[in-house]
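Dropping the structure in here first, questions after.
All protein chains but one are shown at their positions in the complex.
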Amino acid sequence: MQAATPETPFWNPYVAGFALGLVLLSTFLIMGNGLGASGAVHRIGVTGVAAVAPEHAARVPMMAELTDKGANPLDDWLVFEVLGALLGGLVASYSAGRLKLGVIRGPRISIASRLLLAVAGGVLMGVAARFARGCTSGQALSGGSLLSAGSWIFMMAVFGGGYAVAWFVRRQWR
Amino acid sequence: MTEIDLQRHSHLIDPNLHIWGWEIPVYLFLGGVAAGVMVWTSLLFRRIPVAERSRALRWLPFATPVALSLGMLALLLDLANPLHVPRFYATIQLTSPMSWGSWILLGIYPVTLLVGVAALTGPETKAVTTWAPLRWTRLGRLVTWGRRYAQAHDHGLLTVQLGLGVALGVYTGVLLGALGARAAWSSAILPPLFLVSGLSTGAALMMLMRLGHDEHAALRRWDMVAIGVELALLLLYLLGLSTSGATSRGAAELFLGGRFTGAFWALVVLAGLLVPFALETVEGVRRLRPTVIAPVLLLVGGLSLRWLLVLAGQA
Amino acid sequence: MLFPLTSLVAEHRELGLVVAVALGFGFGFVLERAGFGRSTKLAAQFYFYDMTVFKVMFGAIVTTMVGLAVFSGLGLADLKAIQESGASETFVWPMLVGGLLLGAGFIVSGYCPGTSLVAASSGNIDGMVAFGGVMVGTLVFDWIFPWVHDFHMSGALGQVFLHDLLGIPQAVMAAGVTVMALSLFLGADKVEAMLARKPPAPADGETAVAPTVRDALRPRRLVFAILLGVAVLGLGTLALPATPPASPSRARVAWIAAPTLAQRLLDQPWQVRVLDLRDAKACEEQRVPGSECTPLATLDKLGLATAPADRELVLVAGDALKKAPAAARAFPGRVWLLQGGFPAWKAFALDKPPAAPDASDAKALNAWKFQVAVNSAVTGAKPAPPPAASGSPAGAAPKKKKKGGCS
Amino acid sequence: MNQIRYAMVIDTVRCVGCNACVLACKAENRVPPGGFRNWIVTETRGTFPHLSQQIRSERCNHCTDAPCVSNCPTGASHTRKGGLVAVDPAKCTGCKACIAACPYGARYVHPEGHVDKCTFCHHRLERGQDPACGEVCPTGAITFGDLGDPDSPVSQLLRRRKHHVVKPELGLDPHVYYLT
Partner (left out) sequence: MSVTRRRFLQIGAAGTGVAAASGLTTDWWGYASPQVPNPHTQGDRIVPTFCELCFWKCGVLAHVRGDEVTKLEGNPAHPLSRGRLCPRGVGGTGALNDPDRLKQPLVRMKKRGEDVFAPVSWDDALGRVAQGMEQVKAKYGPEAVALFSHGYGGSWFSHLMKAFGSHHIAAPSYAQCRGPREVGYNLTYGTILGSPEPVDIANARCITLIGSHLGENMHNTQVQDFAEALDRGAQLVVVDPRFSVAAGKAKYWLPIKPGTDIALLLAWMHVIVTEKLYDADYLTKYAIGFDALAAHVADKTPEWAYPHTGIRPELIRETARFIAGFKPASLVHPGRRATWYGDDTQRARAMAILAALLGNWGRRGGFLSPGQVEVAKYPYPKYPEHSALRDKPEGKYPLADEVLASGVCNATVGPDKLDGIHAWLVYGTNLIQALPDWRQTEKKIQALDFLAVVDVLPAEIVGYADVVLPECTYLERDDDLWAPAWNPPFVALRQKVVEPKYDSKPGWWIAKELGKKLQLDAYFPWQTGAQVVDTRLTASGMDPALVRKSGVAVGKLRPSCEEDGLPLTFDTPSGKIELASETLKSHGFHALPEFTPPDEPPAGSFRLLTGRSPVHTFGRTTNNRELTEIQAENQVWLNAAVAKTLPGFESEPLQQGEYVVLINQDGIKSSPVSVKITERIRGDAVYLQHGFGHTAKGLKFARGKGASDSHLTTRVAIDPIMGGTGMSVNFVRLERPGVA
């Protein structure tokens, strides 16, 4: 058993979708709330800002909202959920034999460019998620399954945006 | 609407019963672990010839008296008058599970010690007999004698140990199950539930040791069965409660939306049973190197189960 | 109704957080196993090579939607409460623009915020970087917020759902989404199958990026069958008569007559809250005893929507009030409108009572006696004498009935 | 049936819940602070102004099928002559199984390290006196006696008046009756 085990293949997308649905369903049933990611990420970011520059955090209204009156921005269930997600990802990738440090990229792009694009895209998504009051997880997936109108608008826009820009960055991936 | 005004505040009784704190769940948990170890060592010893046993497995029978002693220490701490402990052995009360339990506990020590010494290798036996405390008390010879006796009655002793293990596991459940006045305990499911949970936690304790591959694999298979049965029994337990009278329904509510819901489902069912089951499945199917995660979670889940049930009975 | 377990959010919050970790674990685990920790796999969606994102997402949405329907249909879950707490309000424009931007960011970075988490935790450095980017992005929004505030709030529709928007029953909407998802799955498979004939060159160090057609099709039938079965079951339960929700229903508005109001105020005045909606001056002059002067314009400030529902609301207006104002309708308990408004009260309790009715009509007589009594108590006027003369005292005493006596 | 069967009959019409019985018991039996051998329960049903009330002076019910006795591992909890359920402190380990077993909360842990409860004032019975709670009761609500004797006041009261026990559904055959 010491020998490196081969990677477990990814689940069939339908099975994965079904499993993800069960997780989301349990979340709704137990917590009355959906899954999310960007909200927690924001809270973690605000914690960082508040730790480094508390006055600044108190001055920016949206950050002050979370740190007001000594409140801890991390004291939110989404943050804990994200912690769990990190753990889940870790366990899943480890048990599938996929846990290794590296950069995943297309065949024709340098590591530096890949990382640069990743961070740029990330920033863009961060802003976008706040505009939309949620990201693909919180808004599209969770809201979508509740048939929330805004979520569906958002979801369509995501695919729209993605397909629209895909052509311009195709070199990154192919 | 009914208002009940109770002008009484007996210490430990009002407004909520809290006669049993951490001691009893720990006692029940360690008792369960001991029961599990007894059952599994008996079975493994029968399957695996002496020569092929791993070192860890050889020494495991001794885990029983250790766990049991710790558990009994917890029980002793709970007694209002520890000095009266010998009273347990001054009588046999046929209707009292606790009386039965005391005698079973007493019987377990010689049996498990004999099974233990019988399984040791020669050098190990020597190490034991020359271990300072035994040497000073000149009990080393007793060990040697016991080993001889045990090896002669190997088969019988293992059978007795198996029986006592099951009895012990059942007893930990009967102890609470006999208290019909407490809705959460008033269930016939508790004895088998605690037995199965004891088997599972016992296996978990064993899996934490450096067992041989086959030993581990066998235990894991048995444990997965135990977990499955335990889940089913838990379901039956909750179903049973929620389909009985109002007070029983109230007890079931504690786990289905009430005070203990989160802890029960998160700690016992999810973290304590489903996750380790999944991990063990993965380990088994993918033939992964076993980790400590699943056994530790099982132990945590087993302790949580008893803790929550002891609390729920007093709610 | 069992779910949602609100106690995990309120009283047992700490336990709720533990559960959150557990649920998050499942979330991360599934995302990773779906392959969402890999940007290449995610990006492939946008080039139609691998429709995994599509399938997983819609699979999850349909599963959840149907699952919720089943649970709610069986009376185990309060769907309304979940929808209210789980779905955010709709702001059309920022959501549309946010979606477009996020889509762009998605294809640029190769991740969405959630998947970047999983990528990061499975050791992908690009995932970690994207994750950092997302964090920075959310903070950037904080900084630019004052300038985009108006836009952020534009196109507000409140909490609306597709079925509300389209004006169709929820079950039909859910069925529609399910059918749509199923046809999209078929379409996706078709697309994949088409493109799979000339698969792209695998990336360096990558093993199979996309599953083969056979891989995709083998479990498909089974999964489809299961999904279809569950969907039919769920839609069936959705069509069942809804279990009444646990949360208090909307205010029930009804009329109350002045004498009834007077009686309620005499019996248990603490059970009703009387609000006088006339202008402050008129109210200060004369009003129903114990009523509060809350001119119509100030009604919004009372926070009636969140007031405890147990104390019923009585609205007294200047004239006949046609309809309860919105602020009062938001009140979670019962709302009464005084019939005829304050003039009716005045006629009943403040003005001089009418002459006594004919003594033969007992009911009318009692009502009249009550009116006189209320009038006298409220105005302090001496009550009008009752129509029937009371018997004269001692003289005409009946024979004393000996009852028990010295026993 | 001539065998002695002690019982207590408590008249909820007379009882005003003053607690004299509780204090008299505490004094008579040196019940320590924080312990109660008997107590008052006031049960009010309905909503204002439509209310009804029952006040009960409660104590150990001296059940025939006492679960405390059957769960006692040492025989300290025992049933003695007259159906009296009692605890021998010298045999009690304080394991509290009996407290858990008792559906009436009638027992408590005595600070001297044993479980304690109502004995129907056993020492007074031996002297031919009635329990202290009944003797003190200003409303005369508590009657004690022998159900085995059909002419005893308790037997007569139970024949004459409507009565119930607490938690009859448990089938423990309690011997404290409440007249209504």
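As written, the chain order gives the labels A, B, C and D, with residue 1 at the start of each chain.
Quick note on the criterion: a residue touches a chain if its C-beta (ideal position, glycine included) is under 8 Å from a C-beta of that chain, and two chains touch if they have at least 3 such contacts.
Model, not experiment: these values are computed from the prediction.
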### Query
Quick one: which shown chains sit in contact with the chain that's not drawn?
B, C, D
### Task
May I ask which residue of D:Val41, D:Val136 or D:Leu170 touches the chain that does not appear here?
D:Val136
### Message
Just to verify: which one of B:Glu3, B:Glu52 or B:Asp214 makes contact with the chain not shown?
### Response
B:Glu3
### Summary
Omitted-chain footprint on chain B covers residues 1, 3, 7, 9, 11, 14, 81, 83-84, 86-87, 90-91
### Query
In the whole complex, what residues of chain C lie against the chain that is missing from view?
262, 266-271, 273, 290, 292, 303, 306-308, 310-311, 366, 369-370, 372-374, 376-378, 382-383, 385-386, 390-394, 396-398, 400, 403-407
### Task
Using the touch rule from the top, list residues of chain D that touch the missing partner.
11, 13-20, 22-24, 26-30, 32-34, 42, 44, 46-49, 51-55, 74-76, 78, 80, 84, 86-91, 110-114, 119, 122-123, 127, 132, 135-141
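Following the convention adopted for this analysis, only the chains that are shown with their structure count from here on.
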### Task
Round to the nearest whole Å and give the separation of the Cα centres of chain C and chain D.
52
#### Entry: Inter-chain centre distance, chain B versus chain D - centres from mean C-alpha coordinates, in Å
38
### Query
CA centre of chain B versus CA centre of chain C: separation in Å?
47
### Message
Using the touch definition from the top, which residues of chain C touch two or more other chains?
### Response
5, 8, 16, 18-19, 22
### Message
Using the touch definition from the top, list the residues of chain B that touch chain C in their complex.
### Response
256-259, 261-263, 265-267, 270-271
### Query
In their complex, what parts of chain A are in touch with chain C?
7-38, 41-42, 44-46, 48-49, 60-63, 77-78, 80-93, 96, 98-107, 114-115, 117-137, 139-166, 169-170, 172-174
### Task
Can you check the complex and tell me which residues of chain A touch chain B?
1-2, 5, 8, 30, 95
